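Would you mind keeping the following structure in view while I ask a few things?
Just one protein chain is left out here, and the rest sit where they should.
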Amino acid sequence: MEDLNIKKNWKSKLHEVIYEADTPNGKLFDIILILTIIASIILVMLESVESFDSEYHNFLNISEWIITILFTLEYIARIVSIKKPTSYIFSFYGVIDFLATIPKYLSLIFVGTHALVALRALRLLRVFRILKLTRYLGASITLAAALKASRIKIAVFLFVVLLLTVILGTVMYLIEGPENGFTSIPYSMYWAIVTLTTVGYGDISPHTPLGQFIASIVMILGYGIIAIPTGIVTSEMAKTNTKIQTNTQHCKFCGADTHLDNAEYCNKCGEKL
Amino acid sequence: MEDLNIKKNWKSKLHEVIYEADTPNGKLFDIILILTIIASIILVMLESVESFDSEYHNFLNISEWIITILFTLEYIARIVSIKKPTSYIFSFYGVIDFLATIPKYLSLIFVGTHALVALRALRLLRVFRILKLTRYLGASITLAAALKASRIKIAVFLFVVLLLTVILGTVMYLIEGPENGFTSIPYSMYWAIVTLTTVGYGDISPHTPLGQFIASIVMILGYGIIAIPTGIVTSEMAKTNTKIQTNTQHCKFCGADTHLDNAEYCNKCGEKL
Amino acid sequence: MEDLNIKKNWKSKLHEVIYEADTPNGKLFDIILILTIIASIILVMLESVESFDSEYHNFLNISEWIITILFTLEYIARIVSIKKPTSYIFSFYGVIDFLATIPKYLSLIFVGTHALVALRALRLLRVFRILKLTRYLGASITLAAALKASRIKIAVFLFVVLLLTVILGTVMYLIEGPENGFTSIPYSMYWAIVTLTTVGYGDISPHTPLGQFIASIVMILGYGIIAIPTGIVTSEMAKTNTKIQTNTQHCKFCGADTHLDNAEYCNKCGEKL
Partner (left out) sequence: MEDLNIKKNWKSKLHEVIYEADTPNGKLFDIILILTIIASIILVMLESVESFDSEYHNFLNISEWIITILFTLEYIARIVSIKKPTSYIFSFYGVIDFLATIPKYLSLIFVGTHALVALRALRLLRVFRILKLTRYLGASITLAAALKASRIKIAVFLFVVLLLTVILGTVMYLIEGPENGFTSIPYSMYWAIVTLTTVGYGDISPHTPLGQFIASIVMILGYGIIAIPTGIVTSEMAKTNTKIQTNTQHCKFCGADTHLDNAEYCNKCGEKL
């Protein structure tokens, strides 16, 4: 029974280190994890640069295997140390961890699957979970709150943009046609988005005078439309600011509750706060 | 006479289903309608992709006819069920519905009119009418109100942009000239809009040093000008926010409910709040 | 002496029609003037389109002469009807009017000066003077006031952008060099502005990895920098809004001066306003 107890302890300790971040060991583990993920992503990047890959192929291959083994160990440890392994395996991060670990093994069996190693970049998303514990929390929350508060307005905005894209894409396909590069309606819609968002690659651009006239209207529209999400987010943030700025000082004498943050006397009745 | 009554009833029921959206049947009709419109637009899109069209031509053609017949039935039903058919036929949506239905029939008689099927995308605008009934109403109204409240400012802004476009287009035509791609003043104006809105396709760009210098000024101008619609919409939205935020003080005497936050007497009847 | 009087009257009446805009005749003159200017600019535009010019050359030439003669008459009338002609001739609009009228005459003597006809587009600026009399006045004033109030901030901002342009242009010239299209420092500075303002023509773009890395930083910088003029103008407009909203009602009893626009009783003491 003691043996079982020790085993349980060992498991719960591992759980603490891997899943929690309040203890020194947990923090250390998180930092090492993030550094390993960053190292693994830099490896993937370097590998994708052909001139680098051809010169240091062996070094990259060995490093890849070391990273893959480390990720495998972490994956097993996560499964072992949790009470209900399926709750991890099928969670968002569980799937990403699996996708980040498996490609290297697959490349032994199937040719061409090696490129999937790049899926590992998705592991960076884990940063968000670890970030929860840092001093950036406050700022993220304000940002997230402002975005959340305006999510319906943003949805309406995105819907209008989508509608505009469909209509403009169709109209430009009719006007310009395949001979001017607008080969299909979906491709015209791609052009409409490239133009509305003011990105403007120039891989397709209107060639007929009428097309250029309509494109000009689309650009001015897109240029003006950007004011809308900006307005939404800004006014939402300004609102949040106002709420945060007020303090909760109440005058004991007259009950007035609007005071400057450093007020010492009530500005309505002169009573000491 | 009863026969007439039944006929009337049948008509008014159809009217309810088609034109109104409060009843379950009306809602169902609207949802089916929107789905059919979306399906018809996806068909048009797929048809415009040549590789897809050559493979599934028959399937696409038959589906087109089914959609066209459904649209025709809906169009007839709308005319039949309304008391004054012309009020529908010559309305905005009536014209769009007609334009969305007719091209397929025209393509039987005239060659080349088939492309007009794409006009069907305009039917998506009907979404706006149906949207009126959803919970997105509030957000759209706020957006629309902010835009409406600032419409004069936006008009002034658009006028200034237009003026800048004419002047810059002319100046660049004189400086760069046809040999550098600025083949005419309208085309130079197209360039001015592409640049002012920061889209920047690159299909025309200045080649002379003086042209590049003026283009640089235009870009910084355009970059700064974007602040203006943003400022207009944002401050308008912030204002709307402020109005919504105002307190909930109701005068017990006259019921007026718009008071300053620190008001002590009702500003409508002079009663103490 | 009466003759002189009549002459004076005739002059002062002409002055009223041409320079003022409160009288019906003055308004009519302004509207005809703007329409003539717009017509003259459309003529210049059409003339610059080669395919149009080659077909309707005679029509365009005759119309040009008619417009030029009308402009000449207006120019003479303006000089005659003013007491101190030099105050008009050397004014901003006087110079523009002269530049808009002279090119057609010059083209009789010198070959190649005909293109200067396009300078006529500058006459559109006169719209600003006439606009002063319309209901757009309010909106323009608000915009202009917001821009004026923030002119020092905007100057500081433009100065920082200029500084960034010089430094980035120089750095990119050193990194990329003439072999990658950055042929000189001024041309690199042009690239820096194209990139900072997110226009991105693509006529020059970095080719070395280091250049692309620095360009990425420049883009994110430019993307963030746009927040600054927007912030300046928006907060300035929000301030103006606040000021405009307050009315100037003073309570006769207690002197309180912050009331809602439609307040009827003082919200501090209950006195009728």
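We call the chains A, B and C, going by the order they appear; numbering starts again at 1 in every chain.
We adopt the following convention: a contact is a pair of C-beta atoms (placed from the backbone, for glycine too) under 8 Å apart; a residue touches a chain by one contact, two chains touch by 3 or more.
A quick note: this is a predicted structure, and the numbers were derived from the prediction, not measured.
In the entire assembly, the chain absent from the figure touches the shown chains A, B, C. Within the complete assembly, C:198 is the residue of C:68, C:81, C:101 or C:198 that touches the hidden chain. Only one of A:14, A:124 or A:152 touches the chain withheld from this view, namely A:124.
As for the chain not pictured, it touches chain A at residues 41, 44-45, 48-50, 115-116, 118-119, 121-122, 124-125, 127, 135-136, 138-140, 142-143, 146, 154, 158, 161, 186-187, 189-190, 193-194, 196-203, 226, 229-230, 232-234, 236-238, 240-241, 245, 258-260, 262-273. For chain C, the residues in touch with the chain missing from this view are 152-153, 155-157, 159, 163, 166-167, 169-171, 173-174, 178, 183-186, 189, 195, 198-202, 205, 209, 212-213, 215-216, 219-220, 222-224, 226-228, 230-232, 234-235, 238-239, 258.
Considering the complete assembly, chain B touches the hidden chain via residues 198-202, 230, 234, 238, 262.
Here is the rule we use: only the chains that are shown with their structure count from here on.
Per-pair tallies of C-beta contacts place B-C first. With centres defined as mean CA coordinates, chain C is found 42 Å away from chain A. Along chain B, residues 186, 189, 198-202, 226, 230, 232, 234, 238, 262 each make contact with two or more other chains.
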